[in-house]
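In this view, the complex is presented without one of its protein chains, the others remaining in place.
Entry: chain A
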């Protein structure tokens, strides 16, 4: 790997900040006009340490994408709004920063890869220009030097014949190749935190594996901290060592990947794990969590998973469980797992 040293040289090692790289505290996001607003994310807290790879898993509508957009400061507003909470990046509250400061951070310190590689690239700009722009926005660099760097980035993400492909437009690339271009663009300034929102969902299975391999490579060579959003626990287990499970806008479980697979503490997590197809028992019907995710704003009281929960007790209908520490490595928002019996 001859590329790595020159890539990491671009930015001197960040000033060492004590504590986690990212700390989200009590984050709530609302949509709609005040008064009738619907909370799509409620009281979400988690931390990500420098160098870690953390996954957020959940169904569509669980609030995982909104949480990541909030970190980027990209919640569409109106109609969206951050109602409560703090997002501390290297100890600085991003929500407290003036609006004009966020563009400096986006792309340089925190970068993001999106789900739809087909529509996430500008159709009328060459990919060389689009990657180059990411560099130009944050680093002073001559034209030729910048071009060289774009070529290096394209090599890093495995695009063949990068010198020639610089001048190509997005429509001349396949979905997998476009996602590689997106990744090249995201890591162009060697960000401290890389948020990947369902980076493989829109791709073929074989291409998915290649993109996941590329994410591993990015992590190895650039030492990037990763926040991976997915509905697929398998994808998260492949990249991350810790996983945060979200359901109906709340964090319901937070533990390291091995622990979650061995002994999930929240019944929703258990349901998710049971619904992963396995090669061994191909003849049994795949497990399905009964019922549906509640619409945002419809659960007023109690645990949001109560209507679908196989282990529910009376207390669950009355009181919403907070994220309780089950063991020092594992937290779950479940009264039953925490030992309640009635």
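To be clear about the criterion, a contact is a pair of C-beta atoms (placed from the backbone, for glycine too) under 8 Å apart; a residue touches a chain by one contact, two chains touch by 3 or more; residues count from 1.
Throughout what follows, contacts and distances are computed from a predicted model.
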item: Protein that the absent chain corresponds to, by UniProt name, given "Xylobiose transport system substrate-binding protein", "Sigma-B regulation protein RsbQ", "Dipeptide transporter permease DppB" or "Fe-S cluster assembly protein SufD"; value: "Dipeptide transporter permease DppB"
item: Residue among A:19, A:103, A:291 or A:322 touching the omitted chain; value: A:103
item: Residue in contact with the excluded chain [from A:38, A:137, A:209 or A:324]; value: A:137
item: Among A:74, A:92 or A:338, the residue in touch with the chain that has been omitted; value: A:74
item: Chain A residues touching the omitted chain (full complex); value: 72, 74, 100, 103-108, 111-112, 114, 116, 119-126, 133-134, 137-138, 169, 171, 182, 185-186
